[in-house]
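With one protein chain held back, the other chains of the complex are shown just where they sit.
Letters are used for the chains, namely A and B, taken in the order the chains are written, and counting of residues starts over at 1 for each.
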Amino acid sequence: MYGDTSIQKPIEIAEPTSEEQARLEVIFQQKIDDNIKIEPQEWMPDAYRKTLVRQMSQHAHSEVIGMQPEGNWITRAPSLRRKVILLAKIQDEGGHGLYIYSSAETLGTSRAEMIEQLQTGKAKYSSIFNYPALSWADMGTIGWLVDGAAITNQVALSRCSYGPYSRAMIRICKEESFHQRQGYELLLTLSRGSDEQKELLQESVNRFWWPSLMMFGPNDSDSPHSAQSMKWKIKRKSNDQLRQEFVDATVPQADFLGITLPDPDLKWNEESGHYDYGEIDWEEFGNVIHGNGPCNKQRIANHIKAHEDGAWVREAAAAYAEKQQNKQVA
Amino acid sequence: MADLSKKDALVQYAAQIGDNGLIIGHRMSEWCFRAPTIEMEMALMNSALDLIGQARELYSYAATAQGEGKTEDDFAYLRDEQDFRNALLTEVPNGDWGDTIVRLFLMSVYNKLFFSALADSKDAELAAIGAKSLKEVTYHLRFSSEWMIRLGDGTSESHNRVQKSVDNLWVYTGELFTMTDAENLLLKDGISVDVAALKADWNQNIAQVFEQATLTVPADGWAQLGGKADGVHTEHFGYIIADMQYMQRRYPGCEW
Partner (left out) sequence: MTEEKEWPLWEVFIRSKAGLDHKHCGSVHASDAEMAMESARDVYTRRSEGISIWVVPSNAITASKPEDKESLFEPADDKIYRHPTFYDIPQGAGKM
């Protein structure tokens, strides 16, 4: 009766007739419209499930791949205080990846499947992590701009219609507020330091500004899945809306740091009450997404290597557990 | 060395314990994005944070005891290779997961005995650091002991691999139980730990876990010494320092 209803896998229901399907879809959309969260075992349209799995796995992969550029600097952090902050921050990213994988697994896709899709290139991750972290200042810029952009996105996602994803986002947002602050604090220290430190700061922001704006994805006019995602409340704000929020919040912070954002068209628009900014290089965006960023191959190669190097370890632990279980039975 | 002052001995002693934490913590932190699962990555990074945290407290105390206005970062970033007195076991490269677990296990058995004893130090600050660190290393010991058993009693491949790791690293364990001049001097006042006296318990704790892990304890033979007493390290150590101190050496005298 209840035995087949583990929380690990979605329940199988008989293929509904098209009439039944239509009825279920109406009920489903009504729940969404009434802001009632959708929970794992409830009926949902296949496309909703697929969209969520795609988006959540991409989000989780971004957290995990995002550990690499920063991980590149742990051993070189210039003070012990900065070293432990950086370690704790990167560790959070691993944790956040896990929270999201864990939520995505409630939709019936295993982590192993998601990781395989990442490694074979079927699943994407945020293109920002295909840019290299070349200087210590990048540790600050990534916190300030990259995490800043991510938080803008995630705050919106914490109201997402899928319960487990929304709860994971709430937890992540709470934890990530330190990420942006530590980055900004790091940059502030550089801005008050020697000329060389100021150069490090400006040079780093020059490299990361545009890729950070790209993190919000294509313009609304070119974003194919957006309308449906908004209707399902998987997405709560459009790409361009979020990007504008980010720019508006960031420009005064840049002024405070005494740096120049590398966009000659950036200026306050009295009429709209927002900052205008220049055109994003969508060709570069497309290139990086399609595998031609500076670090795409390296990031995936590292991920595959860690996975393969760990195969004997995972196998050993599984074998040990099996032996113990057999002993208990005997 | 006959005229080593008590103050210098205390500074050396605190820094030397800190060196163990910093260097093994550095090695653990190198596992970032390289572990067999994300959960294991989280575990190693937690241990790294604990161990580097211990180093920070000990360096800060050494700096205070020294009274020359130095900070924890002077100890980590502005000393030369020969000034570091960590045990060689902490600095050898990570190798594979088995090597890393064996090193963490051997060190954690030692650390647990060491910090329990340090918690009784007559020096109140060291005693407090000992008591706090003891909780952390107790967890590292639990984590690494379980992994020793899983690998030792897992598949034949894992058994062979981890036995080989044990055999390779064993040569560095003898150094843990040698006494420096500073340790001998401070022992008279009940400040330092008599590490030579920890060896019997260490052997016993190791043997217990090895038995469950179906591993063979190597015979005590040649012990490689050098890091702890004289600052004579392995060839690997220079690279740790080059990496760690790069920023401070390239941009001297800056705030970060």
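Rule of thumb we're sticking to: a contact is a pair of C-beta atoms (placed from the backbone, for glycine too) under 8 Å apart; a residue touches a chain by one contact, two chains touch by 3 or more.
Remember, predicted model here, so these are calculated numbers, not experimental data.
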Sole residue of A:S102, A:S135, A:N219 or A:Q253 that reaches the chain not shown, by the stated touch rule: A:S102
Candidate in contact with the missing chain, chosen from A:Q21, A:Q41 or A:N287: A:Q41
Residue among A:S110, A:Q228, A:N269 or A:N292 that touches the chain left out of view: A:S110
Touching residues (missing chain, whole complex) on chain B: 37, 39-40, 42-43, 46, 142-143, 146, 150
Interface with the unshown chain - residue positions in chain A: 2-3, 5-8, 11, 13, 39, 41-43, 88, 91-92, 95, 98-99, 102-103, 105, 110-112, 168, 171, 175, 311, 314-315, 317-318, 320-321, 324
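In the analysis below, only the chains that are shown with their structure count from here on.
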Distance between the centres, which are taken as Cα means, of chain B and chain A, whole angstrom: 36
Interfacial residue positions of chain A with respect to chain B in the complex: 64, 67-68, 71, 74-84, 87-88, 90-91, 94-95, 97-98, 101, 136, 186, 189, 192-194, 196-197, 302-303, 305-307, 309-317, 319-321, 323
Contacting residues of chain B [partner chain A, same complex]: 22, 26, 29-30, 32-42, 45-46, 48-49, 52-53, 55-56, 59, 72-73, 76-77, 96-98, 149-151, 153-155, 157-158, 161, 240, 243-244, 246-248, 251, 254-256
